[in-house]
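All protein chains but one are shown at their positions in the complex.
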Amino acid sequence: MTDFFIGHVAYYFIVALLVIGLYGMLFKKNFVKKLIGMNILQSSVILFYVVSASKYNATVPVIDLKFGSDPIHYINPLPHTLMLTAIVVSVATTGVALALLIVIYKRFQTLNEDELLERMK
Amino acid sequence: MIWQVELIIYLLLIASAVFALRVKDLLSSIVILSVYSFGSAFLFAILGAVDVGFTEAVVGAGLTGIMFLAALYYTTRKSID
Amino acid sequence: MKLLSYILLISFGLILVYAANELPTRGDPNAPINRDSSLAGTPGATAHYIRNAEKDMKTPNVVTTILADYRGYDTLGETTVIFCAGIVVFLILRKQKDGSKV
Partner (left out) sequence: MVQKSNSIIVGIVSRFMAPFIQLFALYVIAHGHYSPGGGFQGGALLGASILLLRLTVGDKGSELVFKKEFGTPLSGFGVFIYAAVGVLAMIGGGLYLDYGSLPFAGMTPAELRSLGILLVETGVGIGVMATVIAIFDDLTMRHFRD
């Protein structure tokens, strides 16, 4: 039971982070808060991939002469690569979203969802 | 891969995520988001993903915060919820 | 209506927790992601990358080799995505010629 908990506790926390991010995106009315929730959600998904790539009794994926190139000694590098690109794309999407926020504020003078819907009429 | 250390960082992550969404002032909210990013970068590093941790520390804790600040400079920092 | 949304959110989290119980133990060397070959018998990608990285391109950092060489086409598209994001921000925020509001 303890072993199961230790092996799976990371997943539970990641689910909690994902739900928190989703809560921020769905229930917060302020657009910046929604963006912060989106960042938290993205980060939790990246965390999930990295956690699932980890391996006991293994080292970082840089080939070491002491171990040779046997895959059993190294952590799985493929999810790291994919998540590396995901992080850099996330900063680009954040930039686009912030540009849209600035345009919205310049035109409607608000960042609140309800007020925005009211003023768009 | 010491799971007690990981547990502490996960608790820090959850606390910072909740507070980043709860705080009324958007400026402090962004600073707490940077704390969240840096904590997750530390977690990546101890999970063995040094490249991902490096990137997250530079991008998540640095550049994203700067961009949010630049956007807040032209909008408002008050939030109702 | 708000209560229903909360219930949906919490049940979504519970479903994810239930699904996470079926995942392999974290760090298990025999998990499907770390296996040498898949269930169908085809060789696993990761093992191939780690075995051949040093021999193929004299680069010890396996993440760099996968990023730039084995999956170079992927990274090309990804760089294009970043470039497009820069262009889009420029197009959204540029000064309008007729002086109209953005």
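Letters are used for the chains, namely A, B and C, taken in the order the chains are written, and counting of residues starts over at 1 for each.
Simple rule for what comes next: a contact is a pair of C-beta atoms (placed from the backbone, for glycine too) under 8 Å apart; a residue touches a chain by one contact, two chains touch by 3 or more.
Since this is a predicted model, take the numbers as computed values, not measurements.
Q: Which of the chains on display does the removed chain touch in the whole complex?
A: The undisplayed chain, in the complete complex, is in contact with A, B, C.
Q: Give the residue, chosen from A:47, A:75, A:88 or A:111, that touches the chain omitted from the document.
A: Reading the full complex, the residue touching the unseen chain is A:88.
Q: For the chain that's not shown, point to the residue among B:5, B:27 or B:66 touching it.
A: B:66
Q: On subunit C, where is the contact patch with the chain that was removed from view?
A: Residues 55-61, 63-65, 67-69, 72-73, 75-76, 79-80, 82-83, 85-87, 89-90, 92-95 of subunit C touch the chain that is not shown.
Q: Kindly note down the residues of subunit B that lie in touch with the hidden chain.
A: Spelled out for subunit B, the touching residues are 50-51, 53-55, 58-59, 62-63, 66-67, 70-71, 73-74.
Q: Hey, which subunit A residues sit against the chain that's not shown?
A: For subunit A, the residues touching the absent chain are 60, 62, 84-85, 87-88, 91-92, 95, 98-99, 102, 106.
Note that only the chains that are shown with their structure count from here on.
Q: Distance from the CA centroid of subunit A to that of subunit B, rounded to the nearest Å?
A: Each chain reduced to its C-alpha mean, subunit A and subunit B end up 10 Å apart.
Q: Could you tell me which residues belong to subunit C and also touch two or more other chains?
A: Within subunit C, the residues that touch at least two other chains are 27, 61, 63.
Q: In subunit B, what residues contact two or more other chains?
A: Residues 1, 51 of subunit B touch two or more partner chains.
Q: Please name which positions on subunit A make contact with subunit C in the complex.
A: Spelled out, the residues of subunit A in touch with subunit C are 3-4, 7-8, 10-12, 14-16, 18-19, 22-23, 26-27, 51-58, 61-64, 69-72, 74, 76-81, 84-85, 88-89, 92-93, 95-96, 99-100, 102-103, 106-107.
Q: Within the complex, which stretch of subunit A touches subunit B?
A: Spelled out, the residues of subunit A in touch with subunit B are 6, 9-10, 13, 16-17, 20-21, 23-24, 28-30, 32-33, 35-37, 39-40, 43, 46-47, 50-51, 53-56, 58-61, 75, 80, 83-84, 87-88, 90-91, 94-95, 98, 101-102, 105-106, 111-112.
Q: Quick one: which bits of subunit B touch subunit A in the complex? Just the residue numbers, please.
A: It is residues 1, 3, 6-7, 10, 13-14, 17-18, 20-21, 26, 29-30, 33, 36-37, 40, 43-44, 47-52, 55-56, 59-60, 63-64, 67-68, 70-72, 74-76, 79-81 of subunit B that touch subunit A.
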